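One protein chain omitted, others in place.
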């Protein structure tokens, strides 16, 4: 059983009627719904407005993979909570950051770059599998289309990824490394670009399959103690 | 002084009038012309129809960087010559393969994959710098356009590159890793997608700057003896 | 069910009494024995002296992961068979090359370098896990010792690996990238240094666990058709 926690800032879905219409249960609710169909996944959702910002240490101790969606409220996540999430990732918790979460604090702490990019509203994206042997690409067609998606374009200021599983092509004239993996300590990280709140991206079955694959891939074997320098005597 | 040898199969430029109009001195002649403006480069051109297929061993012994363009006649290069080029690359000779040379024998021997891709005539390309700190990207704008270029699209069956210096976006709906580097033994390799024979790509100043940068980057320090297993006694 | 084929040149075990004492059923027999304990593995063994050099195409069509051990008879494997194995790897068959197989023809075709190294008889090795999140390292201690093992030392002329899962330390003064992974096309490749024929390395339980992990990791999802260039019309 893989224990998945979906964390969402849950702002746009509550405050903007058009977004609420797309995601009446919030983006976290939609993600929980499709992941819960998998018999090996146990899904919990939390949001920024919950006690402890939805990130109590006891929850992370019991989380194999943390999925994260944030956008307008990155800065409200406390530095302590961001550091704690980063620490859990290094100890072995999987971490999947979606769309605008490229700028979320835990990811920036783990990767060390600015995570900045080019962007534009209302575009159309085609995603190409550029690492076909990767478990996250299992069962995904060579390329597939998202008729409506916000454009994210290069230069995307990330460290060199372990793998660029998906490369995005945007009709308006930009390309993007849309699905990239990283390792930090014992933790596996997947950043996945699709998922602008105004489009029903997370209802798309190919997107759902990718996120499901990513959960299975990111799950660590064991949650280590935080590493420290060790003087050896042998 | 960097000794550059430009090898070209030189078929289309001789046999097809429209191509001849674009490159009256052959693609090799055009490349020699712009490289020769650099005071630190000494440029030689050779073609497939010359003795020894333009690849005498003595020439390679005195070549720091070999630039290669082939398309319709990949198969005419003998296996022995292809192996010899691959050997020189491993010993430290730089190798720059242009456009349709993705399928040339030496590159396939060095990289081990099929090097296959999707393609389509007559498209328009925008290239993005996706590794801005790389010496090959020095002085190149964040992105630049080629109004006419043949489309090469993913999936491009290459090993994971050391760096994806340029990512190509094609108007017709494809993305491509258009500028990629590899290391084999002591040799540095750069594959660069632009350069379809029917368009004046190698007259483009940005393209010229990239190829010039690549020559300076690919130059090895010393041509080693071919490596062998060594039993040690110390 | 993962279909594993173990290929062995099977020379030393037949001709040298001291080696026969270590591996009376051949190295392939020993590997089959421990892999067969896994309920998800179906193991076949073949040897160089069998018809078709033990590599009939129909067998490879039904092989998910091919394990290879060769040393003195690399050159006897025909170029056609080596090319066929490489082709199957690119199509998605996993490939695990053990010890002296660093110089086997299929691996050289897939990786493109000389695969040469330093070596010395009779040494002692300690292996360190240098990529702890990798599936091949699952359940393996931080480091473990092989009291007797032939030394393989740097410089090991390989392309940059996807991951260096194990780094070897040899008492006599050498270090080595002892467990390295590569991807070629859809195929996953693991080279693992331990396994000199005169020592009972493949009876070591940690070694057995690593090879078992590698089989589970290397298994592809589907055997593709050989890739070709494709002209697109969409």
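Residue numbering begins at 1 within each chain, and the chains themselves are lettered A, B and C in the order written.
Methods note: contacts are C-beta pairs under 8 Å (C-beta built on N, C-alpha and C of every residue); 3 or more make two chains touch, one makes a residue touch a chain.
Remember, predicted model here, so these are calculated numbers, not experimental data.
S.K.: Using the touch definition up top, pick the residue from C:129, C:146, C:189 or C:207 that touches the left-out chain.
M.R.: The missing chain is touched by C:129.
S.K.: If the hidden chain were put back, which of B:18, B:58, B:205 or B:221 would touch it?
M.R.: Of the candidates B:18, B:58, B:205 or B:221, B:221 is in touch with the missing chain.
S.K.: Extract the touching residues of subunit B with respect to the undisplayed chain.
M.R.: Residues in contact with the chain left out: 92, 131-133, 138-139, 162, 183, 185-188, 220-221.
S.K.: Can you list where subunit A touches the absent chain?
M.R.: 86, 90, 103, 109-114, 116-120, 151, 153, 157, 159-160, 162, 173-174, 182-185, 226-234
S.K.: So which bits of subunit C touch the chain we can't see?
M.R.: Looking at subunit C, the ones touching the missing chain are residues 126, 128-132, 142-143, 153-156, 160, 163-164, 167-170, 173-175, 177.
One rule holds for everything that comes next: only the chains that are shown with their structure count from here on.
S.K.: Quick one: subunit B and subunit C, Cα centre-to-centre, how many Å?
M.R.: Chain centroid spacing, subunit B to subunit C, equals 33 Å.
S.K.: Where in subunit C do residues touch two or more other chains at once?
M.R.: 162, 183, 185
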